[in-house]
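A quick write-up on the structure given underneath.
All protein chains but one are shown in place.
Showing chain A:
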Amino acid sequence: MRDKLRKWREENFRNSEQIVDVGEELINEHASKLGDDIWIIYEQVMIAALDCSRDDLAWSCLQELKRQFPDSHRVKRLAGMRLEALERYEDANKLYDSILQDDPTNTAARKRKISILRAQGKSSEAIRELNEYLEHYWECFLCSPFFLSLSFHSHSYAKAAFCLEELMMTNPHNHLYCEQYGEVKYTQGGLENLELARKYFAQALKLNNRNMRALFGLYMSASHVAASPKVSAKVKKDNVKYAAWAASQISRAYQMAGRGKKENKCSVKAVEEMLESMQITMS
């Protein structure tokens, strides 16, 4: 059970109901055998309990942590999260402000304050706070999926692109960032961005050839470039080739998926017809 919790912690899964089930049992029945691991388990279970509206469990975990680490900023942040879950945003903010008074570089407290703005629907204020923070502490923040999700949320594609560029630099083998970058470029539109999108979708496929989003992305961006009146004959020819390759890979993947499974025949047929109809528009 311990190992399950550790795996979920390390891989950042948010399967809160499972964590509460496993964690609660572990804490109630086997606390004495956990040694020092118990503190990080209390933290993990507490956060999951907040997710599942189990304030009773969250409260008891928090008490144990407060008792063991009375002056800890990390525990204070957890207390703040509990207040957020109870929608007592002003009280939570006061707590985070007191952490920031002691330690103005505390990223976790900053993030929580910005999350509160987001929960209250104040996304433009959230972005403003983020930008202010970035002026002083940008290194810590830019490589952050948190900033990325905020950029998407507020339709700030240029910021999202910038953030993904940082994330790709620090995580060069992550196919998801390449693919998301392709999607952002595609969304921004224009011939140059479409060509860039195609390259990044291709890169994502190199890293993981089963990324269907990247495969479809490659197909669509190459098709659009090929259909553009502004490209040279050579560029058109190359992109037709890329699109054709992507289409054949998509077809193959769907044929394999459709084998023997009656239930997804509809989705398989829809894809086949879509590929056929797009071929017609391209030629």
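Simple rule for what comes next: a contact is a pair of C-beta atoms (placed from the backbone, for glycine too) under 8 Å apart; a residue touches a chain by one contact, two chains touch by 3 or more; residues count from 1.
Methods note: contacts and distances are computed from a predicted model.
Missing chain, UniProt name from the options "ER membrane protein complex subunit 9", "Glutathione S-transferase", "Carboxypeptidase A1" or "Large ribosomal subunit protein uL24m": "ER membrane protein complex subunit 9".
Across A:169, A:191 or A:266, the residue that sits in touch with the chain not pictured is A:266. From the set A:18, A:187 or A:208, the residue in touch with the chain omitted from the display is A:187, counting the whole complex. Although one chain is hidden here, its contacts on chain A can still be listed: residues 14, 118-121, 152-153, 155, 180, 182-184, 186-187, 189, 197, 212-213, 216-217, 220-221, 253-254, 257, 261, 263-264, 266-267, 269-271, 273-274, 277-278.
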